[in-house]
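All protein chains but one are shown in place.
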Amino acid sequence: MTAILEVDELSSGYGPVPVLRDVTFEVPTGTVTAILGANGAGKTTLLRTLSGLLRPTTGRVRFDGEDLRGVPVERLVRRGLAHVPEGRGVVAELTVEENLRLGGLWRRDRADARRAQDEVYQLFDPLARRRRHAGHQLSGGERQMLALGRALIARPRLLLLDEPSLGLAPRVSGQIMTLLRQLCDGSGLTVLLVEQNVRSALGIADQGVVMSLGRVVMATPAAQLRDDEQLRHAYLGF
Amino acid sequence: MTATRPSEVPTERPPAAPSALRRLLPGAPGSGTVGGSTLLRHLIVAVLAGTAVVLLTNQLPPYQNLQVARVGAFLCVTAGYTVLVGLNGQLSLGHGALMATGAYTVALVQQALADRAVQGRWILPLSLLLAAGVTAAVGLAIGLAAARLRGPYLAGVTLAVATLVPAITTIFTDVFNGEQGLRFPAETPPASLGAYFQPERWLAWVALLAALVTMVLMANLVRSRFGRSLRAVRDDEVAARLAGIPVARTQVLAFVVSAACAGLGGGVYAVLTGTVAPGKFALELSLFLLMAIVIGGLGSLAGAVWGAVLLVALQDLPSLLTETFTLPSGLARRLEGNLALAVFGLTLVVVMLAAPGGLQGAARDLLARLGARRRHPSR
Partner (left out) sequence: MDRFLFLTLDGVSTGAVYAAFALALVLIWRAARLVNFAQGAMAVATAYVGYAVVSATGSYWLGLGAAVLAGLALGALVERVLMRFVGHANPLGDVIVALGLVLLIQAVLGMVFGNEYRPTAVPFDTDALTVGGIAAMSPYDLWVLGAVVVVVALLALLFTRTSLGLRMRASAFAPEVSRLLGVQVSRMLTVGWALAAAVGALAGMLVVPTGLGLHPHAMDLVFVIAFTAAVVGGLDSPAGAVVGGLLVGLILSYVTGYLGPDTTPLAVLVLLLAVLLVRPGGLFSGPRARHV
């Protein structure tokens, strides 16, 4: 199995103090990888470094075998890497429709961008009913749908998701998890999922990467984290 | 290889956002001795500086002495101005108008006394004191509004104030005599200095005394508890409030102090020529003053000296140029005035982009970098 994303000895942070320290792991193509860890472990910082919002101090990120160093943030989505940031990043002042259009503006293939938009409306019918509503009028679940749908319009090969279930009702977050799994199985999408909600993340993940204080302390098949109580206790505390 | 990796090197915590601003603003000592010893030190420095310049003025021809006097007048203004903008973070663009307030006060007082044939050496200090006082009152009015305004809003309001001078002098033309402005009796050296004492040298002394008094007061203020409040409010208003600092009152007071300095400087400036007219206090003057404190380094009193000197020196640049090179008269006329303007504008832009700490900050950075290189030769 090939890895779509290879992270090698990556360090980064804000200012002089490093947050990530020598992070190394791989994400196999077509899988769901869950990044787990306590608040402040550096999960968001990791995603921000992967998508170029933060510049790594050392280390390397390879996407599809190509080094991402020096690739500007706005070009990554053209290469097939989409990042749904923490807090979802719905532009509150724009309407649902505008948010979705924004996700496909860079695409040359206008027809397919439109098709992708229609697919999103089919996938999330609450959005279809609220096309003209502004982002700030949406509920938490709708916002998550919008953020996820907007990322899908880019037809990404790798999707970075930062805490998609944060603040959602368990039922809604469960639906989103199921959907992610389906996308993965159905269209060959690869998902890198940051989650606080360890149980639901492990429920759909193939691999678990546990972070603590900016380091990767364990990378293992998700099934092992699910089943091995001792391991779970030691690393995830439950 | 591993040794150079930042994660392995014990480093300090990252500076908080406000202290990044503090780095920008030199002359902001974190600690300073408060009380008599500081005052004494400042007085000694002032007396030494004053003596040096007085000795210098004895060697200078009249025109250069007038230049020294102009530096003194501007220094009164820039010292107070840099405290307001640099240490308190309030960007006023109305200091040209505040100078005008001081200048017109002096003119009106001296004119009124001359009309009543009142004479005496006390007229000068009295009129200057009144200039500072009246301008402080105007500063209080602006400061009360300013304390509720931030950043570009304050800059915009004070810019509106700066455009007001010609309008006010025309509206109340009975008092201010419109475009023509006012004249009052020229300041003459006291008889005790001898009949042939150079008048410009006396003017230089007057201006320097005013500047030294201002500098000593400001230097002490900067190091006082009030000075620390100024910086605290600039860095983080919420934190300052939590620390028990009355934020609004601090801001208003900063404006009042700064205005008093501008009024004194404007008064001295008027005394140097014995005339005032709105044309001298156009919007440009406010921008010139801003250039002066930016080039010296915002918040730095030493920078205020640099700024005042450069302000006067650069204004002479065009005439120097036209004298040195024989230029066609049309070109010379266009360069006159405009060249200084261009130099000032370029200076503001370049300093703000390349060395936001100004001359004073750049010098300090350079020293620090040399020091660091000595300690870490590998870098």
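By letter and in written order, the chains are A and B; residue numbering begins at 1 in each of them.
The definition used in the following text is that contacts are C-beta pairs under 8 Å (C-beta built on N, C-alpha and C of every residue); 3 or more make two chains touch, one makes a residue touch a chain.
A quick note: this is a predicted structure, and the numbers were derived from the prediction, not measured.
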Shown chains that the omitted chain touches within the full complex: A, B
Contact partner of the left-out chain, one of B:Pro61, B:Pro125, B:Gly151 or B:Gly371: B:Gly151
Residue, one of B:Leu39, B:Ala114, B:Ile168 or B:Ala363, that touches the chain absent here: B:Ile168
Of B:Leu93, B:Leu182, B:Ala292 or B:Val312, the residue in touch with the unshown chain: B:Leu93
On subunit A, residues whose C-beta touches the chain left out of the figure: 51, 53, 73-78, 82-83, 85, 89, 91-94, 98, 101-103, 105-106, 150, 154
Residues in subunit B touching the chain absent from view: 20-21, 23-25, 85, 89, 91, 93, 145, 148-153, 155-157, 159-161, 163-164, 166-168, 170-171, 283-284, 287, 290-291, 294, 298, 333-335, 337-342, 344-349, 352-353, 356
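Everything below uses one rule, namely that only the chains that are shown with their structure count from here on.
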Subunit A and subunit B: spacing of chain centres that average the CA atoms, whole Å: 55
